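This is the structure I want to talk about, given as structure tokens.
Here the complex is missing a single protein chain, while all its other protein chains stay put.
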Amino acid sequence: MSASEILNGLIHGDLPRSAEVFGPEIVLCLTVVALLLLRLFSLDRSVPPYVVALFGSLVAFTGVLAQFVYFTTFGGEVGGTPLGMGETLFKLFLLTPEGAGTAGGIFTGLLMHDAFTLFFRLGLTFFLVLVVALTVLTGIPDNEDGPDFYTLLVGSTIGMLVATTANHLLMLFLGVEMMSVPSYVMVGFLKGRRSSSEAALKYVVYGAGTAGVMLYGISLLAGLMGTADFAELGPRLAYLVEGEGVGLSNPNIVASLLAVMMVLVGLAFKLSLVPFHFWCPDAFEGAPAEVGGYLSVASKAAAFALLVRFLLAVTGGQGESLASLNLYIGIALGAIAAVSMTFGNLAAYSQTNVKRLLAYSTIAHAGYMLMAVSAMMVIVNAPASSGWSPARIQVEAARCLEGLMYYLAVYLFMNLAAFAIVALIRNQTFSEEIKDYNGLAHHSGTMTLLCVCMGIALFSLIGLPPFGGFFAKMMIFASVLNAGSIHWTMWALLAIGGLNTIFSVFYYMRVLKAMFIAPRPEESRTLAVPGILGAYVLVITLPILLTGASPLQNNLSATAHYVASVLFP
Amino acid sequence: MGTALFTVFATVACGAALAVVLSQNVVRMAFYLVISLGSTAGLFFLLNADFVGATQLLIYVGGTVVLLVFGVMLTASGPFLTIKSSPGDLVQAGVVGGLFLGLVAFTVLQVDWEANAVKLERRYGATSLERPGYNQHGEGHTTRSLGAALLGARFDKDLGRHREQPSTGYLLPFEIVSIHLLVVLIGAAYLARAKRRVSPSRDA
Amino acid sequence: MEGVGINGYLGVGAVLFVCGVVCMATKRNGIGVLMGVELVLNGANVNFVAFSRFGHLGLDGQVAALFVIVMAAAEAAVALAIVLSFYNNHLTVDVDRADELRG
Partner (left out) sequence: MMPLLAAETISGYLSKEWELPEVWALVAAAVVHVALLGAFFGLPALVGIWAERKVAGRIQDRLGPTRVGGRFGWLQSVADGLKLIQKEDLWPTAADAMLFRVAPYIVVISSFSAFLFLPFSDTWVAISLDVGLFLALAILSLEVLGIILAGYSSGSKWSLFGGMREAAQMVSYEVPLGITAVIPVMIAGSMNLNEIGSMQSGWFWNWFVFRDPFTLLAFFVFFTVTLASNKRAPFDLAEAESELVGGFHTEYSGMRWSFFFLAEYASMYFVSALAVLLFLGGWWTGLPFIDDFFRTSDSVAMQYLGRVLGFAVLMIKASKLVFLQIWIRWSLPRLRIDQVMTTCLKYLVPISCFLFLGATAWSLFLPGRVLMGTQPGLGGRVADAALVELNESSGSEAAFVAPDAVDVAASSLTFSSKGGE
């Protein structure tokens, strides 16, 4: 290429396309700047910061939604005629067939734009809108601190969006850092509180440490392959070990295994998987419940997207040569999943603080979701002797991810609902202890509504029918069952998962028992929450039912399947 | 000459890093950290990465570590802040650390990096640092290429090569990091500043 | 640059990395832990630049090192602010005293 070709390619090819796809993130960046300018010019008196944050996140969400609809309807095909509102929307966000309509790398391949990333971006921006709305209702940042809080929230979300779309090892690191560093501050947001600052300290110490280890792994990986591009990692490793032994006696294999392990340490921290879970209960207990809800869902979703993409990148394109090795990576992940959910559920049992209980429950849920990734790895690397045809492998692997994404979608609502209700009850009772939940359901109509919603969320977290959590769990269990025919350990994993589900019933029930069955303390004043809060909780609880036994379930799972299948061309 | 300089810088960097681990006084730790980071900057110069070396000195040594020392001063409750670890802990850490070092070093050094590089070069072409006619990098003149790379144009990689797509440029991280820094700055300032009193006179 | 190949530099990187990890694990002082993090990041940086010179990474290694330095500065700023906030509430920076949250 000549210099002019390079520059023309960038200015006329890559940049417009990237800006179009990256538009929602740019809107979020502008939101951050607007929030700060607002304070600079003392406009935050007349225009509350949450208005700006809500507006910005809504615009970003609409932008991603438009892209998603555009992509799934007209993906790559020129000539389709969008109708009505859709067309206005597409025009508004300047979507073009060769821009948002085409899958592929943006920013010279640093980020990936395809259905998979769009799905996660959609979820994350939607979640951002919900969280901003929640903080407005619970009033966790006052007007004074509003710009700071929303800056951090939006900044962290930008990091998550970068992380989910990362297609390059450097972006992996940047994404993880960008989503973690602001969240350290958010955990310590109640800065006058001892517990809050302690939580933040623990979070930042573990977080910074694992990020460092991950970076070292990245440096080894990039050095080994001579590139940091996800698409080339796997093939280059296969090329390097071509014609040599692929066992543990091959130094290249050992080094790359060590590097992958180190990267997984960083991701496992974000997912709060055992043994990198220490921070999770402390951080969630010390942090405001809103922040806990945000971190438990959003950073987990982003980290799972990153994990899936990273694993497929380092193991992809290698053919038969490294399949057996990669199979064992899958089994190792399964072991971590088993330990995580068992530990999470056991530890949750003895908790007295609701936030802490929910924190352990997120550890367990991370384990459930990791089961799907583990099954995917096993299926993708099925040995030839298993007799699976490539087509079947493709379908079944996509089904694993379908389960994961369905689970994440449901988890978004059920976990947010649980944390939101904890926050709302905290605003009334100033307590997050289970014993103070005694008889809450008997206070007033709105309080009963909250408790019923909490019941729905918790039932769904357990995985009881007919709620969304049940179907999500079924999907994952089914794919693990499938994977069992390739390697028997998956059946063991399934058994552990089943036992855990049964076990988890007990501690979730304790909360509900306190709410509904325990008598209301006699000296307590009657508690009630404003109607708008009840409405908000209803709005986020309703999808738990809808993703359960309702026609919408089919739509969501079909979408998830389509989205997952793009990773297995 | 290169070997001699490498030996000096490497020994100082590693020795100071070890001193950071063994030292009990935080300010001394910071001092050793500076020495270690400074020697690492020296290693960067030896590796012909002038700009990275200078950045290391300016941001890391002159900025980050000063920040850390500043933090030590603000949190020093006694005259010289020393929080001792027990000798048993140290021995334990020494053994574990030694084993860990053995593992990492063994794994890393066992790899035949030269052979790998040759192998990769055979298939994917030479890196820009080795290309004839573009070897200013060989002398450490990477500033301009780095600048272009941060704006997204990889003259060092693409110029004179046949490529379908431009190679990976770093425009996005360069820009997005600024937003990240802004957010982080706000966060740090929020935590560090005292809560403003809610009073009518705002400028009090 | 005769004599010292990539292995020398990778060795230095490994030593820095391990020193950093041990530092993080053993120091009870919050700021000491942060210094361990800096060492770890620095070890990775030595790797990046060494791969850029001797390996097949080219300029990408140097760019990565630059970004790591910047991110480390950002992380240190936040971590320090958190340590200060912890100090304001607990009047110590001993991480072992952060033991009120448990269960």
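In this document, chain identifiers A, B and C correspond to the written order of the chains, with residue numbering beginning at 1 in each.
FYI, a residue touches a chain if its C-beta (ideal position, glycine included) is under 8 Å from a C-beta of that chain, and two chains touch if they have at least 3 such contacts.
Predicted model, so just to flag it, every value in this text is computed and none were measured.
Within the complete assembly, B:51 is the residue of B:51, B:113 or B:190 that touches the hidden chain. Across the interface with the omitted chain, subunit B contributes residues 1, 25, 27-28, 31, 34, 38, 50-51, 53-55, 57-58, 61-63, 65-67, 69-70, 72-73, 79-80, 132-134, 136, 140-144, 153, 155, 159-161.
In this section, only the chains that are shown with their structure count from here on.
Distance between chain centres (mean CA atoms), subunit A to subunit B: 29 Å.
Subunit B and subunit C have centres, each the mean of its CA atoms, that are 8 Å apart. Shared contact sites, meaning residues of subunit B that touch two or more other chains, fall at 104, 108, 113, 116-117, 120, 124, 127, 154, 168, 170, 173, 177, 180, 184, 187-191.
Multi-chain contact residues, meaning those touching two or more other chains, occur in subunit A at positions 170, 174, 177, 181-182, 184-185, 188, 191-192, 220, 223, 225-228. In the complex of the two chains, the subunit B residues touching subunit A come out as 103-104, 107-108, 110-113, 116-117, 119-120, 123-124, 127, 152-155, 158-163, 165-173, 176-177, 179-180, 182-184, 186-191, 195-196, 198. For subunit C in complex with subunit B, the touching residues are 1-23, 25-32, 34-36, 38-39, 42, 45-46, 49-50, 52-60, 62-63, 65-67, 69-78, 80-85, 87, 91-94. Of all the residues in subunit A, the ones that touch subunit C in their complex are 169-170, 173-174, 177, 181-182, 184-185, 188, 191-195, 197-202, 204-205, 208-209, 211-213, 215-216, 218-220, 222-223, 225-228, 281-282, 285-286, 350-353, 356.
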